[in-house]
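Note that one protein chain of the assembly has been removed; the remaining protein chains are unaltered in position.
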Amino acid sequence: MTPPVRPRGMRLAARQALWAYAFLAAPMAFFLTIRLAPAAAALIISLHRWNILSPEKPFVGLANFREVWTDPLFWQAAGNTLRYAVVGIPAQLAGGLVVALLLQRITRFRGLFRAIYFLPFVTPIVAASWVWQWLYSPQFGPLTRILDALGLPTQAFLRSPHEALYAITAMVVWEYLGFQVVIFLAGLQAIPRVYYEAAAMDGADGLRAFRHITLPLLNPTLVFSVVYGTILYLQLFTQVLNMTFGDPGGPLGATETMVLYVYQQGFQHFRMGPAASATVLLFGAILLITFVQLRVFQTRVEY
Amino acid sequence: MAARRAGAAWSYLVLASGSVVVVYPFLWMIATALKTPREIFELHFWPHAPTLANFHDVLLHSQFPRWFGNSLLVALVTTASVAFFDSLTGYTLAKLRFPGRGVIFTVILSTLMIPTEMLVIPWYTMSAWFGWIDTYWGIMFPGLMSAFGVFLMRQFMTGVPDELLDAGRIDGVSEFGLFTRIALPLVRPALAALCIFTFLGNWNAFLWPLVVVQTSDMRTLPVGIALFSGEAGSAWHLIMAASALGALPVLAVFVLLQRQIIEGIVLSGLRS
Partner (left out) sequence: MMRRIIGAGCLTLVLAFGGLPAAQGQQPVTITYWQYYFESKVKTIDMLIKQFESRNPGIHVVQETFPYDSYNQKVASAVPAGQGPDVVNLYYGWLPQYVNSGYLQPLPADAFSTTQIEREYVPMVKAAKFDGKYWAIPTAVRTLALFYNKELFRQAGLSRPPLTWDEFTSDAQRLTQRDSRGRPTLEGFGIAPDGQDHQLIREVLFRQWGASAYSSDGRRVTYDTPQAAAALQWYTDLVTKSQVAVIGFFPGGNGYRDAFVAGKAGMIIDGSFAIGSIQSSTKFDWGVALLPRRTAGGTPSNFGSFWVNGLTRNATGPRLAAAETFLKFLTSPDTERLWLAQVGEIPADRTLAGDPKLAQDPVYGPFIASLAYAHATFFVDETAQRTVMLDAINEVVLNNTDPRAALHTAAAKEQKVLDAFWATQAKH
């Protein structure tokens, strides 16, 4: 009696799955122990009152959430964080894409330009912040000189509760421009030249090639850039802390961000409970936004 | 043809003007590093009498070489680890089919949304438990794999044609071989980009290395540079010099790897 023959397709599928789990074993172990378990600890801390210095951690239910929810600074931080994202992400993506496309069009000095645009990204943040604060100085900065030359009124920039946030956003976009350019360059390289050649032969080039070849085939890169850019801006912290070190969060909380709020609660006021609650709320918000984004982008053509 | 050349000329012009804006703060940093402390506040851009004294002080009178070496070791090891594991994970999530694929990707992606600041205390407790405090392993372990890298590689791995992989399977290439010999070479630009970003991220990390290191010998570069600031002010001339020197390795990594990003693979004759 011949043994039953299992369809070859199923064996392949099972084999693939086994290999997949084998490949993922170490990474999953890593993410579970190094990232998720501590994050779960944060979730648990949010339900307790815990001063970082104290061994006591009494359970307080949702008291921390209530406290954070009714803290005007928390909402200011939330609003600011959204503002940073809404202004910064499009600027960063547009700037990065334009520079990447231009870099592809030129033939000389490419390496030099690429290095120059990447310089902000390698500049340590402490040094960059100090220079940018001087740049913005209403007394001594070059920006003020330019405003003077154009006959425009002096701006307070970092000392203005209305302008400070945008002043810092400009610096963050400057810093990440090189990062974005590199991502887009990698993405543009992945588009086979044959497509452009074929399109050119059909008479479609320039803007039409951009809309019908570049943009669709850049989709995975764009998806990554938007999603990662969002996560980046929603967690903005180091730049703000360094630019407003003497008064973190800017004049009267005008530049406060969510992660800065978390840091201040946990590491300056030593109140880990509210810090953890704010982290949980931030996590929830980012999760929601990311999945909306992925859903929106999923409907487009995936290469 | 003339339109093409005019287009190129415009490109040069825009890029050049952008360069001035982009590089100005960096030049200011270098200019400050070449000034004496008193000259810094005389508020002119270029030093009247440039001096290398600050670089000399940083290199010879501080523990800069030690900090540099520590940072280099940590950054290189974590970059190598991330390059391997993240691309393998990204490949698996993009190209292999198995139950739970979506869930696992979601879980890994979600770890990106938790700011590191909250994880520092659990990591420290873990390190204390295992005796990793004040060790290179202690500094490195949280950065050995990154969700950022998994996400990036997964996106680029989706661009690898399935036909190539199927052809490989038919030819008897092992599953791991498919990853290393077929998929990985095709995503070289993304992998190079990932290496650059991981190296830089580790190079500039501050909070975790501050917490896990106790002795002065084990300090990494950002923690070391922070020593130039104190209660009575910051020694900006030294901070700028140290920062300028500290930026060199990352710049070097970028210059080395950027050709990988630019000279991507040209897929020829691969229409199904």
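Lettered A and B in written order, each chain numbered from 1.
The definition used in the following text is that a residue touches a chain if its C-beta (ideal position, glycine included) is under 8 Å from a C-beta of that chain, and two chains touch if they have at least 3 such contacts.
Fair warning: this is a prediction, and the values are worked out from it, not measured in the lab.
S.K.: Would you mind spotting which of B:7, B:37 or B:100 touches the chain that isn't drawn?
M.R.: Hidden-chain contact among the options goes to B:37.
S.K.: Kindly state which of the options A:264, A:277 or A:290 is in contact with the chain not pictured.
M.R.: Considering all chains, including the one not shown, the answer is A:264.
S.K.: Where the complex has a chain not shown, which of A:109, A:166, A:245 or A:291 is the residue touching it?
M.R.: Of all options in A:109, A:166, A:245 or A:291, contact with the hidden chain holds for A:245.
S.K.: Which parts of subunit A are in contact with the chain that was left out?
M.R.: Residues in contact with the chain left out: 51-55, 130, 133-134, 136-139, 148, 154, 158-161, 245-247, 251-253, 264, 267-270.
S.K.: Can you list, in ascending order, the subunit B residues touching the missing chain?
M.R.: 37-38, 41-43, 120-121, 124-125, 127-128, 133, 207, 210-211, 214-216, 223, 226-227, 229-234
The working rule: only the chains that are shown with their structure count from here on.
S.K.: With touch defined as at the start, can you tell me which subunit A residues reach subunit B in the complex?
M.R.: 12-13, 15-17, 19-21, 23-24, 26-28, 30-31, 34-39, 41-42, 52, 98-99, 102-103, 105-107, 109-111, 113-128, 130-132, 134-135, 140, 142, 174, 177, 179, 182-183, 185-187, 189-190, 192-194, 220-221, 223-224, 227-228, 231, 235, 237-238, 259, 262-263, 266-267, 272, 275-276, 279, 282-283, 286-287, 290, 302-303
S.K.: Provide the residue numbers of subunit B that touch subunit A in the complex, in ascending order.
M.R.: Within the complex, subunit B touches subunit A at residues 7-8, 11-12, 14-15, 18-19, 21-26, 28-29, 32, 43, 85, 88-89, 91-92, 96-99, 101, 104, 107-115, 117-119, 121-123, 141-142, 144-145, 147-148, 150-152, 155-156, 158-159, 169, 175-176, 179, 187, 189-190, 192-193, 196-197, 200, 204, 206, 222, 225-226, 236, 239-240, 243-244, 246-247, 250-251, 254-255, 258, 261-268, 270.
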